[in-house]
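Omission of a single protein chain aside, the complex is shown with its protein chains in their original locations.
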Amino acid sequence: MSIKRHEQGKILSSAVEANGFVFLAGITPKTLTKDIKGQTQEVVDEIDRLLKVAGSDKSKVVSATIWVTDIRHRDAMNEIWLAWNGGQNLPVRACVEAKLADQRMLVEIQVTAVK
Amino acid sequence: MSIKRHEQGKILSSAVEANGFVFLAGITPKTLTKDIKGQTQEVVDEIDRLLKVAGSDKSKVVSATIWVTDIRHRDAMNEIWLAWNGGQNLPVRACVEAKLADQRMLVEIQVTAVK
Partner (left out) sequence: MSIKRHEQGKILSSAVEANGFVFLAGITPKTLTKDIKGQTQEVVDEIDRLLKVAGSDKSKVVSATIWVTDIRHRDAMNEIWLAWNGGQNLPVRACVEAKLADQRMLVEIQVTAVK
């Protein structure tokens, strides 16, 4: 058994490797003035970066949880989601509405991949 | 490392096998005019079907996340939940309230099993 933690901050690690899986933190956008599409793009870009840090990539994502602060943003979020993964190697997914840490955040995505 | 994706649609796979686990998508009901019990029954029936597709079954479910749009529906949902699993081989579970993709959906259940 070995655990490898990446980019450990004050309250969480951004990625953790364990038992052949790569767990990523729930990723939120950095530029909170952007609209749902802009925020989702920032999130998937950061997911790409972290997956690489942990030795994986988007073709190996097995599961995703998506929280949007307004479920009516789902379609616009999905446009970026689809452009990101190209409709291939799709994970299982759940997408529900929830308030997030900052009221200007419109989306948070958490994925689990394999190495 | 191998990943096997089942029933890949436009935005997600319905089931993904990886590292000895079977991940299922968050399953929502199809008949949105049904009440909470009817919708929950449809969800667990679909979970049974997908687990079989991926070579597992309900006795091997290890974890479940349940979202209900009204937390007061929890008891009625639990009646169907219990009838489904028979109080045996129970997974860990979290059940919280959240708005779902369609406002007529009352419940969404996502499970992870082992093969």
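Per-chain numbering from 1; labels A and B assigned in written order.
The working rule: a contact is a pair of C-beta atoms (placed from the backbone, for glycine too) under 8 Å apart; a residue touches a chain by one contact, two chains touch by 3 or more.
Values in this document were obtained by computation on a predicted structure and should not be read as measured data.
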Which of A:13, A:41 or A:89 contacts the chain that the document leaves out: A:13
Touching residues on subunit A - with respect to the absent chain: 1, 3, 5, 8-16, 18-19, 23-26, 65, 67, 98-101, 108, 110, 112
Hidden partner chain, residues of subunit B it touches: 19-21, 60, 62-64, 71, 74, 78, 81-82, 87, 89-98, 112, 114-115
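To be clear about the criterion, only the chains that are shown with their structure count from here on.
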Centre distance in Å when subunit A and subunit B are each reduced to the mean of their C-alpha atoms: 21
